[in-house]
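With one protein chain held back, the other chains of the complex are shown just where they sit.
For chain A:
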Amino acid sequence: MNEQQQTLWQFMQQQSAKLQEQTLQHIGLTFISLCIAVLVGLPLGILISRKKQLSGIVLGIAGMLQTIPSIALLGFMIPLLGIGPKPAIVALLLYALLPIIRNTYTGILGVDSAVKEAATAMGMSKWQILFKVELPLAMPVIFAGIRTATVINVGVATLASLIAAGGLGEFIFGGISLNNGNMILAGAIPSALLAIIFDVLLSFVQKISFKKIKQALYALPVLLALLCLFYFIPAKSTGKLTAGFTPEFMGRQDGDLGLRSRYGLKIHTIVISDAVMYKAAFEKQLDVISGYSTDGRLKAYNLVVLDDDKHIFPPYYAAPIVRDDALRKFPDLEKTLNLLAGKINDSVMTDLNYRTDYLHQSPERVAKDFLMAHQLWHAERGGKDGIVRIGSKIFGEQYILANIYSMLIMGYTDHDVSTKTGLGGTKICFDAMTNNQIDFYPEYTGTGLLAILQASAQTVNKVTANKDSTYNYVQQQFEKRYQVKWLKPIGFNNAYALMMRQEQANKLGIKTISNLKQYLDRK
């Protein structure tokens, strides 16, 4: 336990500059959106306290906005506002609205009617009653709403990192992708602390007596404005090109770290989720992204892969991996699965992915079309002799491969198949296999090496120099440790890759990562 804390502390010290930057961004995001939410919510709350027939609609809409899952709300924002702080702030603002509007409304309605009547009878105008009586008396309730909104915003702001708006979510989601507990905690603990600190601070403001609130009211906007500025402090001057990398890529040796150490690449980088990264590159909000070399969106958005001339990305050649006892049980299985060996290269796989991901064709259809085109398709033979269980991970490419294999087995053998597709991740998929839940699934050499075998840095350096040595190493080790056999590679390499828009790469004459570095260093 002690050691665990030690390493977390070390991690935070080591990453202190980044941690500070992310924390400031986080505070900035929270308060910019909060300020706007107060500016919008307070007048709306006042309005519906005057025109009660509007209250149902306004509170209804604000309530509905709050029920939209935060990640979905961010998703809705992208087509409208692109990526970066703008959509994040708008999404956060929408979440903060309900508590502010509702508490302003109930706060004002809760003011003692005798006091309001007295104020009217003394000859105060409507505005005087609002500013001298209703708002001051409703202030504790309104503040409670602002407190709630602040705490919600600190939490939701972690998601902002998914659309390249920064904040502590960069560590949290990077940590989740990399299975790095310290990294998750380095993001989660500060954001939890922020929530608690702001809550406590605001509770103090809330309790300040009516008298002092008058002064506090002047101090508050100044304070809020200062907090908002935090967001802009870390923002560096934008370089020539902007890169968008996934949180996972940021933390990997065969990712951003390798780009810096091997290539010496220095590029203005923002962190972004891969769900929106390709589109952002297409829409010229990003210039360089960290994608997968066979992703269908490569084709859809006309992107080009930069050649990894210094070989920092290990090869990720795909091949079916099969339990040894399944091979014994179904002697014709290996021969059948190897029918696909060498048949799909990078561009073919990209095309197949493009059809499912972008043209929304079903994986079955894509699989069948492919087999027909290569004259590999055979009609089903009925499948009376045992059931082969096929697994796949939860992304398009794996669904296609699982379907192709299923059709091959049905066409070339007498076995039936059952497919367990959409298994959450490498760990889940591989555990299903070692626990005899599935017989085989398509795996990638790089994943086998790094995620399953968790090879040491030395080994990785040694065996990733070329694709065959990687393949040989994992084949050997899997047999030894897990009694699982790597069949022949399918042909394509679904590795990490840097990619740019074809048009821009051509214009700038960038073909390799070294070219990119040279271009960036030119001035």
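A few remarks follow.
We take it that contacts are C-beta pairs under 8 Å (C-beta built on N, C-alpha and C of every residue); 3 or more make two chains touch, one makes a residue touch a chain; residues count from 1.
In this text, contacts and distances are computed from a predicted model.
One chain of the complex is hidden; its UniProt record names it "Osmoprotectant transport system ATP-binding protein", one of "NADH-quinone oxidoreductase subunit J", "Fe-S cluster assembly protein SufD", "ATP synthase gamma chain" or "Osmoprotectant transport system ATP-binding protein".
The chain that is not drawn here is touched, among residues A:G110, A:P136 or A:G155, by A:P136.
Across A:T120, A:N338 or A:T459, the residue that sits in touch with the chain not pictured is A:T120.
One chain is missing from the display, and on chain A it is touched by residues 112, 114-115, 117-125, 128, 133, 136-137, 210-211.
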